[in-house]
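Let me begin by handing over the structure; questions about it come next.
One protein chain is absent from this view; the other protein chains keep their places.
Should a chain be cited, it is by its letter among A, B and C, assigned in written order, with residues numbered from 1 in that chain.
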Amino acid sequence: MQVTFGELKAFLEDHFPQGAAYGTLQELGDGWAEMKLEVDDDHLRPGGTVSGPVMMGLADVAMYAALLGKIGLVPLAVTTNFNINFMRKPAAHAAVWARATLLKVGRTMAVGEVSIYSTGMEEPVAHATMTYSIPPEKHGP
Amino acid sequence: MQVTFGELKAFLEDHFPQGAAYGTLQELGDGWAEMKLEVDDDHLRPGGTVSGPVMMGLADVAMYAALLGKIGLVPLAVTTNFNINFMRKPAAHAAVWARATLLKVGRTMAVGEVSIYSTGMEEPVAHATMTYSIPPEKHGP
Amino acid sequence: MQVTFGELKAFLEDHFPQGAAYGTLQELGDGWAEMKLEVDDDHLRPGGTVSGPVMMGLADVAMYAALLGKIGLVPLAVTTNFNINFMRKPAAHAAVWARATLLKVGRTMAVGEVSIYSTGMEEPVAHATMTYSIPPEKHGP
Partner (left out) sequence: MQVTFGELKAFLEDHFPQGAAYGTLQELGDGWAEMKLEVDDDHLRPGGTVSGPVMMGLADVAMYAALLGKIGLVPLAVTTNFNINFMRKPAAHAAVWARATLLKVGRTMAVGEVSIYSTGMEEPVAHATMTYSIPPEKHGP
């Protein structure tokens, strides 16, 4: 791992402050990251559960964190494909968690998967896979 | 089409007020809907472009609108699978548009596709497909 | 379009002869291709309908044809992401058709969508999207 938890957290706060609306970094490992989102009324959809886009945003940002923790602070890494299956109804007012794991990091692209959990439920509520495109100059600011 | 533009707009404002953060309904047809999002700084990601989750949310809500316009105001219709390809960099401060089209509406599930455009660019910036699960009682409030 | 129908057909027969098991080229346009597969017992799955993998193979090869028709005979273009929604049960012994359309052709990647039809049915039976990676040297043999 090239980047420490503190460095990545500071980078996200500086370069992607509105990313906090999607989730905040909890843990960072070699090829993985965990993010958490405290759920409030703005995150709910008809039916009183966490909306799909909220979980998509959390998954996408968690993978961004896992990738930047691995390859360095490359702000311009961008998602190219994102796929998610919603499997279970999350609890309405419980925090949601995402665990992002890299499956492959190549020179110009990366692939990863994310499991999303609702606090208090054992089984994941959603599962996402995604590909990221890595720009040629792999160096952060 | 079972639902008028005005009925759907009122339904979304009543039952999903925070959905306006994802986009607002512009047009509604038989099996399709168009939504628009005015982009501000909160929608940008590192690199100064519209973030992926913003486009995902817009696509998801546009399809929800197209579906409810077709089957009636069924709040508990939920996304089960969502897939998106990001193809071009949208302009930073231009509104984004989504055109959602239903490909199939069955008794318990629906499939659709969404093209996303950035104002001023001719080609779509992203393309999404998704499946929705329709609960057994297909009647709105 | 850089490649003629005859050139592409000859290329596929020479370089990908087993591709005929997935479908044969019917038409080629600027950014699109149509392929057809005559269905026999080997293509069926339990329940007596065309199996999913048969439609996946047809979709993938149709997009390969559309792409090579556009960028030239680049054998090493490879699928990186493939997503398909199965929407309707195809007829058991009717030919299946795929219409592949490019949504974006960039320098190193392409995105497209494919609609699959069962002869005699008006609505598509499946819809796929996929991304292709284009190797740096974009020249055919």
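What we mean here is this: contacts are C-beta pairs under 8 Å (C-beta built on N, C-alpha and C of every residue); 3 or more make two chains touch, one makes a residue touch a chain.
None of these values were measured; they are calculated from a predicted model.
Chemist: Any idea which chains on screen the missing one touches?
Modeler: Across all of the complex, the chain we cannot see touches A, B, C.
Chemist: Looking at the full complex, which residue from C:56, C:98 or C:116 touches the chain that isn't shown here?
Modeler: In the full complex, the listed residue that touches the missing chain is C:56.
Chemist: Out of B:2, B:26, B:81 or B:119, which residue would touch the omitted chain in the full complex?
Modeler: Touching the chain that is not displayed is residue B:81.
Chemist: Of the residues in subunit C, which ones touch the absent chain?
Modeler: Output for subunit C: 15-16, 18-19, 21-22, 41-47, 51-53, 56-57, 60-61, 75-76, 78-86.
Chemist: Even though one chain is hidden, which residues of subunit B still touch it in the full complex?
Modeler: Counting only subunit B, the missing chain is touched by 80-81, 83, 108-109, 131, 133.
Chemist: By the contact criterion defined above, which parts of subunit A meet the unshown chain? Give residue numbers in ascending order.
Modeler: Touch set of subunit A with respect to the missing chain: 81, 83, 85, 87-88, 103-104, 106, 111, 113, 123-124, 127, 129, 131.
Rule of thumb we're sticking to: only the chains that are shown with their structure count from here on.
Chemist: Between subunit B and subunit A, is it the same set of residue numbers doing the touching on each side, over half shared, or a different set?
Modeler: Both copies, subunit A as well as subunit B, present the same residues to each other, with over half of the numbers appearing on both sides.
Chemist: Report the inter-centroid distance (CA atoms only) between subunit A and subunit C in whole Å.
Modeler: Averaging C-alpha atoms per chain gives centres 33 Å apart.
Chemist: Suppose each chain is reduced to the average of its Cα coordinates; what separation in Å results between subunit A and subunit B?
Modeler: 22
Chemist: Enumerate the residues of subunit B that touch no fewer than two other chains.
Modeler: 81, 83, 85, in rising order.
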